[in-house]
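Every protein chain of the complex appears in place save one, which is left out.
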Amino acid sequence: MAGPAATYDLGKLHGGLRLAARKSESTGLPIQSLPLPRQLILPIDQHVGDPAQPLVGIGERVLKGQVLAEPPGTLGAPVHAPSSGEVVAIEPWPVAGRHGDPAPCIVIECDGEDRAMESWEEPIPYAELPGDTVLQKILQGGIVGLGGAVYPTAQKLMQAVSCDLDYLILNGAEWGPYISCDDMLMRERAHDIVSGARILLHALQLDCAYIVVESDKPEAIRQLAAAMTDAGDERLTLKQIPTIYPSGGEDQLVQLVTNREVPSGGLPTDIGCLVQNVGTAAAIHDWLQAGEPLISRITTITGDGIANPMNVRARIGTPLAEIAEFAGGYTEDARHLVIGGPMTGKSVSNDRVPLVKATNCILVMSALPANGPELPCIRCGECAAVCPVQLLPQQIFWYACADDEAQLREYGLIDCIECGCCDLVCPSHIPLTYDFRMAKARIRELADEKARAERARRRFEARNERRQREQSEREAELARQKAEARQAGPDAIAEILKRKRREDGD
Amino acid sequence: MWIAILTLTVIALIAGLGLGFAARKLPSNSSELVERVNDLLPQTQCAQCGYPGCRPYAAAIVEDGEAINLCPPGGNDTVRRLADLLGRDEIPPLATGPAAPAVAVIDESLCIGCTYCRAACPVDAIVGAHQLMHTVIETECTGCELCLAPCPVDCITMRGS
Partner (left out) sequence: MEFERHEAPHMVPTANVARMMQQVLLALVPAAVAHIWFFGPGLVFNLLVATAACVGGEALMMRLRGRPAVGALSDYSALVTAALLAFALPSLTPWWVTATGALFGIVVAKHLYGGIGFNIFNPAMAGYVVVLVAFPMHLNLWVAPRMGDIDYQFLTILQTLTYTVTGSLPDALTYDDISRATPLDAMKSGLNDLRTTVEIRSLPIMGDFGGVGWEWIGNFIAIGGFWLMVRKVIRWHIPLGVGAGLLIPAGIMWLLSPGTEPSPGFHMFSGAALLCAFFIATDPVSAAASPKGRLVYGAGIGFLIYAIRTWGANVDGVAFAVLIMNMAVPAIDRITRPRIVGHSKDAGTL
């Protein structure tokens, strides 16, 4: 029986920061349901992998849950219609993933009836099906990682079954301050999360799952413990971890819960762990037990720039402006619109962008205090003290300024998770995370250039070799002919010459 | 005290001059240096520097003290890296403007199959046989533009990549 939560932080995370949580603003109300918007804008690229290709045309009427776009290759997820209506446009539209710049979207004008497809509401008896069948079914549900990484879940699970897995880890640790959508989900829909976990255990043929929650969420812990008691499944265990940013990151969570390190450049499955967000587990439950594909998600709308911060359940494709209006509208302080948390979120230029599968938090921030001038690095070492990956950011910064590709690799720039901890503690106010992002692009660029130059050089040398070879072959041939002719004698030459003159005369 | 300062200053001057002389004038392991200079060049083999390929230019830089700012595909970055490697203080700007990356494209409707461009390509990026269609392998083309001149029907253009 899964009883009260135990505190096992087996592993230790180096560094990290204890940040002000700022969650109480948005956890005061239960999850609110957003009314159906007038228009739904669905980007075809809401996941890692190839963008999905539209299957519908302009003018077509679609039903809720109908597949609008299918991924062309092996990595991708289908996009479903979140409500019934008519496809009015397939055109570029501002999206959050491009900071407000346009990307191709399918625009649906909702008819308000919210009619679903016929095969709705039929629970799948997953326990009787083989694991592969369950995975195929998950693939059709459009489910992607709802923690923000939006990796297609079915493919992630399919890659995982081929590995030697020990643990399934459900990530209930929020990725940073302000975000509270997972907390509210765990409070209100703990049973669905547990159900999703059991489906996953069956699909992966595993028998050990950890549901991990941070210690500052007592209500969520209580609800999850109760749900686990009701389910009576011995395979599930609840674990608590301390609230340190960035313990919500996949690799960091694995390290905290199992005391194993994910190898550099590798995945948690390499060391026997599979991590899924609790929201993804609930989405799997919704699809397999209630027939609802991924057409809505819970998102936190919060920040000093929003009048009534809260968590809402909104359809994918709802313009953020409508969600903001539902949450009381903007205050006078609203300056920045950030999708995601304050540490790693993407700043977006306008609120016409739609809610997508990756939108876990809409953070409207007030104006940030002036950062002050950037001073030279004084090598205080605070950045190294807080880096969860145990890098030396001051050295990486040094070599990034020097554009020294070899040393950047040596000091592990590739392993930087861009969590932003080093930025926050730097007394010289150096934008380290931004510089490292630029440096990573630079390393890739330099590596590409070098590879191209190397290839061109090898082709050049091969070509020179070829020409020399052809040259020497020609000379050998010529010498052979000369030798033959000399052997044949001067008469033969005269004969040839006579014949030639005759031919010319003709 | 002043004699001490004077003595130390003179010693420092002599040592500094000696080191500078050794760095600039004494012969280094020349062929290895040519290899290292060649590594920094972009290998387009375009001959825009005036030398028939990147390695001859590298040899000229090391052995004849040729200017380091003659390579347009390398851009200002290459000039800077060469100056770094060779210990030169002055980083001259590129003699000509930097070349934007481009690939050659053969208009197949005009090509007569003469094979002149194929022979001209320093990295064998053009495939084709006598009197048959020629085409440029886009991924291998370095944008050196050496194929443009030999074509008798002017069917090759450069397209920015």
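Labels for the chains are A and B, by order of writing; each one numbers its residues from 1.
Keep this in mind: a contact is a pair of C-beta atoms (placed from the backbone, for glycine too) under 8 Å apart; a residue touches a chain by one contact, two chains touch by 3 or more.
This one's a predicted model, so the numbers in the text were calculated from it and none came from an experiment.
Of the chains displayed, those contacted by the omitted chain across the entire assembly are A.
Within the whole complex, the absent chain has one touching residue among A:384, A:400, A:439 or A:456, and that is A:384.
When the whole complex is considered, the residue among A:338, A:408 or A:456 that touches the unshown chain is A:338.
Residue A:373 is the one among A:232, A:373, A:490 or A:505 that touches the chain not shown.
Within the entire complex, the positions of chain A that touch the omitted partner chain are 14, 99-100, 251, 255, 261-266, 321, 330, 334-338, 342-351, 363, 365, 368-373, 375-382, 384-385, 388-392, 394-395, 411-412, 415, 418, 420, 423-429, 431, 433-434.
Definition applied: only the chains that are shown with their structure count from here on.
Between the CA-based centres of chain A and chain B the separation comes to 40 Å, rounded to the whole angstrom. Every residue of chain A that touches chain B in the complex is listed here, in rising order: 449, 452-457, 459-460, 462-463, 466.
Residues of chain B that touch chain A in their complex: 38, 41-45, 53-54, 121-125, 140, 142.
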